[in-house]
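Every protein chain of the complex appears in place save one, which is left out.
We just call them A and B in the order they show up, numbering each chain from 1.
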Amino acid sequence: MTAVTGLPVTPSPSRAPARLSKGHPMSRVWNVVRLHLTNTWAMLVTPGIILGVIFLANLAIWVIITRAAGADAPEAIEGTQYSGAALFIFVYMMVVAVQAITVTFPFALGYSVTRRDYYLGTSLLFVLLALAWSIVLAALSLLEEATNGWGLGGHMFTSIYFGNGEVAPRLWIPFAGLLFFFFIGAAVATIYMRWRMNGMIVFWVVSLILVVGLAALVTYTDSWPAVGNWFSTNGVVGVASWSLVPTAVAAVTGFFVLRRATPKN
Amino acid sequence: MIEEGKPIFVQIAEQIENDVIDGAIEEETQVPSTNEFAAFYRINPATAGKGVNRLVEDGTLYKKRGIGMFVAAGARERLLAKRRGEFRAEYLEPLLAEAAKLSITTDQLTDMIRTEGTQP
Partner (left out) sequence: MTHPIAPDAVVHVSGLTKRFGSFTALDSVDVTITRDKIHGLLGRNGAGKTTLMQLITAQDFPTHGDVRVFGETPMENAGVLRHVCFIKESQKYPEDWRVKHVFASAPHFFENWDADFAERLIADFRLPTRRPIKKLSRGQLSAIGVIVGLASRAPLTFFDEPYLGLDAVARQTFYDRLLEDYADHPRTVVLSTHLIDEVANLLEHVIVIDEGRILIDSAADDLRGSATTVVGMRRVVDAFVADREVLHRDGVGGLASVTVGRLDDAERRAALEAGLELSPVSLQQLVVHRTHAGSAAFEVSA
């Protein structure tokens, strides 16, 4: 402050907006994506490290099998294509989704982000993450195939469930799967943000009743063969595509639940 | 520095007046800006501005556009005249009231003032 700063005896007119600039909607949504990615560790590095550790553990197992099984090794190793080792990443992404929302929602509202922009930005983040991880998984499955299971005939990224066949399904199956887990996680997190523990209790009780009820319905109507048929006719790709229906329902539900949620500290 | 019970802007105005009377700020020199007063006294700038404005209105200060506030020529003399006018109500009357309460006669009071006045 200098002695010659003029003399605004009454403070000069504020720069408070006469006409409220809303900013570009896309940049507001993108800011939420950036907020989530501020600390890259939680979002990207940690799942990567976990995936790496699991992969190394698998490699070790394959080496042991190869040594121990001797002549039967190829057959034993072939069994690893039923391994669900890489499935962890799908479930882990549900955890990531829940954490992302419970941690940043109250914080983002403190930064004066609207619930709408917050949810759209978070959804965009999930789509981008699903895309990135499905590319990584597809690339690793191709690599695994090209190196004949890392020289050991092992299967982690080329399991029976995904990661075989054309490039398109190798991308599509994990993409749809990740989206499913992200948005289920998002819906659960929004229910928690809105109704807290009570919401969780009601949600799990209702979910349990629905699952048991559905199973009972299928059993009493002798429809299990039909269910099995549905899965085998649709194939993994078909099931992945159909998963978009519950994914979309979860995504839309999450949006409307969060719209009335209040951040509590 | 800021007392309770009296509007702060009045106290700021009086503080500047005192500085002018003491000669701490001479006529035709610049006084600190509103923001400087605010920072120094740790008060709201708008309140400081109100105090300064009060002195602009009564002609003690004047504004040089784009530069700042200056003490007007003849301000010291005018303030002295004003303060002399207020002296009676602010100092003399309470003094006499207190003296009466303590049964000090006017003569005793005059004596006290004489002796006190000669001491350094």
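Structural remarks
Definition applied: contacts are C-beta pairs under 8 Å (C-beta built on N, C-alpha and C of every residue); 3 or more make two chains touch, one makes a residue touch a chain.
Just so it is clear, the structure is predicted and the values come from calculations on it, not from any experiment.
Touch with the chain omitted from the figure is made, among B:67, B:97 or B:112, by B:97. In the full complex, chain B touches the omitted chain through residues 2-9, 34-35, 38-39, 41-47, 50, 93-94, 97, 101. Against the chain not displayed here, chain A makes contact via residues 1, 11-17, 20-23, 25, 28, 31, 34-35, 38-39, 41-42, 103-104, 106-107, 109-117, 259-260, 262-263, 265.
Methods note: only the chains that are shown with their structure count from here on.
The mean-CA centres of chain A and chain B are about 71 angstrom from one another, to the nearest whole unit.
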